[in-house]
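Heads up, the thing below is written out as structure tokens.
Removed from the display is one protein chain of the complex; every other protein chain stays in position.
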Amino acid sequence: MPKENVLLSVQDLVVNFHTLDGVVHALDGVAFDVRKREILGLVGETGCGKSATGLAILRILPDNSEIVKGQVILEGDEILHKAENQVVNIRGRRIAMIFQDPASSLNPVFPIGKQLLDVLKIHNEATDEDSLRKLAHEKLIMVELPDPESIMTLYPHELSGGMQQRVMMAIALSSSPLLLIADEPTTALDVTIQAQLLVLLKKLKETLGLSVLLITHNLGVVRELCDRIAIMYAGSIVESAKTDRIFKNPLHPYTRGLISSVVTGRLRGKVLHYIPGTVPSLLHPPLGCRFHPRCSYAIEACKQSRPELLEVEDGHFAACYNMPKEPWWRT
Amino acid sequence: MNEAASESIPVQRQQHFRELRVFLKLVLKNPLSLTGTAIIVFFVVMAVVGPFIAPYPRQAEGVPDIANQLRPPDWEHWFGTDELGRDLLSRIIFGARISLMTSAAVVSVAIIVGMPLGAIAGYYGERLGAVIMRVTDMFLAFPPLLLALVVAATLGGSLLNAILALIITWWPWYTRLAYGQASATRNLPYVDSARAIGVGDAKIIVRHILPATLAPILIQATLDLGSAIIAAAGLSFLGLGAQPPTPDWGLMVNMGKTYFLQHWWYATFPGLAILVLVLGFNLLGDAIREATDPKLSRRRLI
Partner (left out) sequence: MTETIMEIRNLKTYFPIRSGLLQRTVGHVKAVDSVDLSIEKGEIFGLVGESGSGKTTLARSILRLIETTSGQVIFDGTDILKVDRKNLKRMRKNFQIVFQNPFLSLNPRMTVRNIIAEPLRAHTQMGESEIAHRVSELLRLVGLTDEQLWRYSVELSGGQAQRVCVARALALSPSFVVLDEPTSSLDVSVQAQVLNLLKELQRELGLTYLLITHDLGVVEYLVNRVAVMYLGKIVEVGNFEEIFRDAAHPYTQALLSAVPNVDGTPLTPSRIILRGSVPSPANPPTGCAFHPRCPKYIGDICRDVEPFPKSLSATRRVACHLYSAK
């Protein structure tokens, strides 16, 4: 895979959280790449560390975190170990982020217009009111909000969830970033509104040449939207490949278990698959492969050391010593 | 079946111990809160054991010794004597018991009255809640000490009346605290679940609402214990609380002020006692508040 194609490269990221209960080994060697003009889905269940990964990239982890090691390379530039005053130039400029609950990301006491203009002032050379207003209107139209003029005068609580999220996208994209990190952007929204936003995201990727790191637990959304997927479990990536490959031929037992347990009408009348056991506590994670206690394919090696993420087939990576050989049933 | 039950109990105890350990860790590792706790413990011990170790117990109870009136602090009377020759140190020691019991009485009765009222108002809401809260607001509208003064003056000066007056002043604060918590709690699914099961209102309030209101009330109570001591001392200072010869600290400051310029020790030592004890409650109260705030405690680096 040519290196010029890679926009962001996360390598061997290890992050701990220091809590009252002890040290939580949240990220244990996370590694993946986001290419230019692609939507990469970072998929996992609660507690797997996907949100922490997004926060780590932008260096906005909470105070009790510790970046033990790792590298984050943005267009050849290492940013994980930069000083705070340099990271400021990346945050919100080259990499932007939107979160799950737009209502808490927007300031309830200021109208949308002011919030958007404030951000535009920071990221653009133009300083006069008129050109900034015009720019604001453009951004709002870009996220397909009707009637930008009146939207600017409204307060966040006067907008619906879907519209708030669009405003967040407009604010995030006001600096024309290279990468947008979206952490569960549609999870709190209705399914019909979600559909609208997914279509919009795809469009923006095309028109702006934007790359998106989409963090979610919704496999349906990633199948629709993402070009490639990275599956995360208990702090590390267990599998990554093109979307089609993941769904047509998942290699890692966790991926198989995860996709198998999604409930749809096609399974009507059948007993549902599930992954036995529960997600391990990251205070005292299992030794070796963190999935092995729940894995029906576990062998001795799995208990001793963590399998590396290796390229099994062209572009298809998996971290497993004993991948299932049975044909995949759910295509 | 019984074996299974007895095997599970250790799990329950483990959980309680863990919570306690975390709580103690937070509260005691802070030097300020340790100081506060030490102060309170010191005075409690003084209240309990004091009467047995006070050098002049009968003088503390009021027996005068005119020959030794208004002596400055010396080896026989560490804190000096008052205008009736009574040893100030002994009187202060006896006074600790009065102060602590007074504030404990005020705060606990105020909670017993205020908390259930607030819980009921918060749970039922609508008209009943509105009526209760309007009455509460009426009481809260008065400047607290003024209300206490009026009640105490009406009832006549005595320690008991002072306590009553303070209870009447204090209960609305707990009603308001409980009301806030109760209103929030009654919308939670676990309360709805209890109603769906068919549990009666009274049981719901006792089992589900009241426990939720307890935490903020206890935190407030720790700070209020200190405030109640000052308030009671204030009333005594004005002559509306404990009457002579009771060794009440506020009363001693009141008597001492007349002699202050030439006999500084008479008002100073009781005043210091009040100051230090209240400081102790404030330090501990602040530490508890910080320790129980979920947002603050999770982020601390160990």
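Residue numbering begins at 1 within each chain, and the chains themselves are lettered A and B in the order written.
One rule holds in what follows: a residue touches a chain if its C-beta (ideal position, glycine included) is under 8 Å from a C-beta of that chain, and two chains touch if they have at least 3 such contacts.
In this text, all values refer to a predicted model and were calculated from it rather than measured experimentally.
Colleague: Counting the whole assembly, list the visible chains that the omitted chain makes contact with.
Modeller: A, B
Colleague: With the full complex in mind, choose from A:D21, A:D77, A:E138 or A:D190 the residue touching the hidden chain.
Modeller: A:D190
Colleague: Among B:S108, B:S193 or B:T258, choose the residue that contacts the chain missing from this document, as touch is defined above.
Modeller: B:S193
Colleague: Using the document's definition of touch, tell me which of B:K29, B:R134, B:K203 or B:K257 contacts the absent chain.
Modeller: Checking each option in B:K29, B:R134, B:K203 or B:K257, the one touching the absent chain turns out to be B:K203.
Colleague: Please give every residue of chain A in contact with the chain that is not shown.
Modeller: On the side of chain A, residues 45-46, 160-163, 190-196, 198-199, 217-221, 223-225, 247, 257-259, 261-268, 271-275, 278-279, 330-331 touch the unshown chain.
Colleague: Kindly note down the residues of chain B that lie in touch with the hidden chain.
Modeller: 1, 4-5, 8-9, 11-12, 15, 188-190, 192-200, 203, 207-208, 211-212
We adopt the following convention: only the chains that are shown with their structure count from here on.
Colleague: Just give me the whole-number Å value for how far the CA centre of chain A lies from that of chain B.
Modeller: Chain A and chain B have C-alpha centres separated by 51 Å.
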